[in-house]
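Complex shown without one protein chain; remaining protein chains in place.
Which chain is which? They are A and B, in the order written, and residues in each are numbered from 1.
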Amino acid sequence: MPKTIIPFGPQHPVLPEPLHFSLTVEDEIVQEAIPGFGYVHRGLEKLCEIKDIHKMIQVVERVCGICSKIHALCYCEGIEQMMGVEVPPRAKYLRTIWSELHRMHSHLLWLGLFADSFGFESLFYHFWRIREKILDINEKTAGNRIIVSVNILGGVKRDLSTEDQKWILAELKEIENKLEEVKDTLFKDYTISKRTKGKGILSAEEALYLGAVGPVLRASGVAQDCRQLQYAAFSELDFEPVIAQEGDSFARMQVRYFELFQSIDLIRQALSKIPEGPISVKVKGYPEGENVFRVEQPRGEVFYYFKANGSKFLDRLRIRTPTFANVPALAKMLTGIELADVPVVILSIDPCISCTER
Amino acid sequence: MEYKFPPFLTTVLTNLLKRKSTRPYPYQKRAPYPEVRGILKNQVEKCIFCGSCSLKCPANCIEINKQEGTWQYKPYLCILCGNCEAACPVKCLTHTTDFPLPCLEKKEILLKGTPPKRKQDKK
Partner (left out) sequence: MEKFSYKIINLQDLLTQVKELREKKYRLVSISCTQVEEKFELLYTFDLNLSLKHLKIIVAKDTPIPSLTCIYEGAFLLENEIQDQFGLSFAKLNIDYKGQLFYPEKNPLFLKNNK
């Protein structure tokens, strides 16, 4: 059978964002997958030369539309570490709460898109209906629905009142019940297991060697979660990384689904432990030197490299986003599977292409 | 293959009997939360045209002319971040709860006020 090259993407019904793969196919089996980028590149890293360090918060929030809060958290904590700013404990807890809310809405969005990738449209909308509640929490507490823009250097902009905290807990209870209802569907439905089990297997060794991060790594049985680095308030909260052993698309879904409950638990812990006090400190001066910082995003570990020269502009800001690290692993997963499974496997790493190209 | 009852079918059937979870949007609107950041409103009589809002704006959507006392705002460039509101020394800037609605042409908001007199003018 001669080899055929089939272009996959940049426009494809399951892809939320433009990603291209040229698939070398032999007998419907993919032999080689080479990724192609360049459809949504914006050059945001270069903007650090004309926007000062305070305005850059709004720029890094726009690196990714879905996990914007966590990008800003990483940027702020990295700069604060360079400048030796001590953030008030209440601000640390508030940052944690908002970042976990972001993780939840990102995972719910992904679960919906994943259901869409194998044609389960009613489950798709069911997850997005649950997600709407979290967006409402964001809107009421932070002011905006997705790009919440609450972080500033030295703390946060908004506070949570006691009524808001009670309301969040009540909403979380409802979300938890709704999530429990879909558990049977996700884990016992015949179609879902048929489409996802054993598709796109990545072993633990391959995952580490190819540099996979986040749920992709954890689904292969490596218990590595950057929240264990104890940034923000995670040092005082109790959690264990969620892992699965199989390393296939089903395992990645399982990890993300259980991380939703982990996030609910973390928000509850944070709300029960949140101390009183100021929510921000004034930051004076500008950073100098080099630093790296990384935090755990819904899609995995994000890595920031800063180089500052003491002026109000950064010399260099380098953002290595989680999907960027997961694409080589994805190319590996795609080899040896059937062409019909390619959309499901691509979706299983939760690709965020505007992140990758920045 | 053995036939299995699809677990999601119960949810689908109950959804059929329940009320819709969406709203017929333009006819029925949910009241926005009071904390929401919508487009900016400037109480121009309080404004001192100091320019800190336009300096702090990441999207450069505010332009100020200190001599003529004009405050120009482009709602379609604004990213609703709230930096200007925090930077305003006289607290004349507030985010309303209205969102910029879709439109055919981009309109700018131009407000005219009286700039405060400079020290040498007072003498």
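In this section, a residue touches a chain if its C-beta (ideal position, glycine included) is under 8 Å from a C-beta of that chain, and two chains touch if they have at least 3 such contacts.
Predicted model only: the values in this text are computed from it and were never measured.
*Asks:* Using the touch definition from the header, name the shown chains in contact with the chain that isn't displayed.
*Replies:* A
*Asks:* Tell me which of A:169, A:208 or A:281 is the one touching the absent chain.
*Replies:* Answering carefully, the residue with contact to the hidden chain is A:208.
*Asks:* Could you tell me which of A:70, A:219, A:274 or A:329 touches the chain that is not displayed?
*Replies:* Considering all chains, including the one not shown, the answer is A:329.
*Asks:* Determine and list the chain A residues touching the chain excluded from the picture.
*Replies:* Considering the whole complex, chain A reaches the absent chain at 34-35, 37-38, 41, 43, 45-46, 81, 208-211, 224, 226, 228-231, 290-294, 301, 303, 305, 307, 315-316, 318, 320, 324-325, 327-329, 332, 357.
Note that in this section only the chains that are shown with their structure count from here on.
*Asks:* Can you give the whole-Å distance between the Cα centres of chain A and chain B?
*Replies:* Taking the average C-alpha coordinate of chain A and of chain B, the gap between them is 27 Å.
*Asks:* Using the touch rule from the top, collect the residues of chain A that touch chain B in their complex.
*Replies:* Result: residues 51, 54-55, 57-59, 120, 122-123, 126, 129, 139-144, 147, 149, 152, 157-158, 181-182, 184-185, 188-191 of chain A touch chain B.
*Asks:* For chain B, which residues are in contact with chain A within the complex?
*Replies:* Against chain A, the touching part of chain B is residues 4, 6-8, 11-12, 15, 21, 33, 35-37, 56, 58-59, 79-83, 86, 95.
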